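Of the protein chains in this complex, one is absent; all others appear in place.
This part shows subunit A:
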Amino acid sequence: MKQLLVVFKRELASYFATPLAYVFIVIFLVLSGVFTFYLGGFYERGQADLSPFFNFHPWLYLFLVPAIAMRLWAEERKSGSIELLMTLPITRFEAVTGKFLAAWAFAGIALMLTFPMVITVNYLGEPDNGAILTAYIGSWLLAGSYLAIGSCMSALAKNQVIAFILAVSVCFLFIVSGFPLVLDAFNAWAPQWLLDAVSSLSFLIRFDAISKGVIDLRDLLYFVTLIAAWLAATAVVVDLKKAD
């Protein structure tokens, strides 16, 4: 477990060693502001809540989160440092989890920097701050799910751009799996239980509930399981692909 922390620290520091972290944070903050105030009509709604802010997160993350995940493994494989990492006395679990947690912590930092939103809404009215906190946790879990997918895709592709595109595509499928776009493809032949299973995979439906301030244990379990499953897949892919 000690080693996990060492990997985590190195990885998190490496985000800030390059301009990537700062560029990402600035773009994230600007876009979330634009979405909230212009597209979401924060003022026009006249309600003291942050749903115009959180509603756009699944779409905002779709392009931004794979950008932080794409380097996780692809860069290690490209530079060959994966050989160094995997021959140090570190288990695969520690390497995969440490890297993921670093990326997730980074996403958490970016998310926390949106705090002026909370101040604004508290200044303007009397929002339900409990619901806002819940929504933040939900948003962070959502980012974690995207990151876990992105980490697996990054292990799969040696090229970061390909890793990015793969991650965006898979995340998109998880967003739209509750939409007719996907369900229609199953409608004709699949039994009802499969249809329900596919639609229950959707990020949107789960996130919607949490972002409204409703914590359902099943929704939490959904995100946690999803993250764990994709990280397990990452470990397997890293093992298969590391020497290529």
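The rule is simple: a contact is a pair of C-beta atoms (placed from the backbone, for glycine too) under 8 Å apart; a residue touches a chain by one contact, two chains touch by 3 or more; residues count from 1.
Basically, contacts and distances are computed from a predicted model.
K.L.:
Which listed name, "Ligase-associated DNA damage response DEXH box helicase", "3-hydroxybutyryl-CoA dehydrogenase", "Cytochrome c oxidase subunit 2A" or "ABC-2 type transport system ATP-binding protein", is the one UniProt assigns to the chain that has been left out?
P.N.:
Its record in UniProt gives the absent chain the protein name "ABC-2 type transport system ATP-binding protein".
K.L.:
Among A:S14, A:T120 or A:N159, which one is in touch with the chain left out?
P.N.:
Answering carefully, the residue with contact to the hidden chain is A:S14.
K.L.:
Tell me which residue among A:V6, A:M112 or A:A228 touches the hidden chain in the full complex.
P.N.:
Going through A:V6, A:M112 or A:A228 one by one, A:V6 is the residue touching the chain not shown.
K.L.:
Among A:L84, A:L194 or A:L221, which one touches the chain that has been omitted from the display?
P.N.:
The one listed residue touching the chain not shown is A:L84.
K.L.:
Even though one chain is hidden, which residues of subunit A still touch it in the full complex?
P.N.:
These residues touch the chain not displayed: 2-3, 6-7, 9-10, 13-14, 17-18, 79-81, 83-84, 86-91, 242-243.
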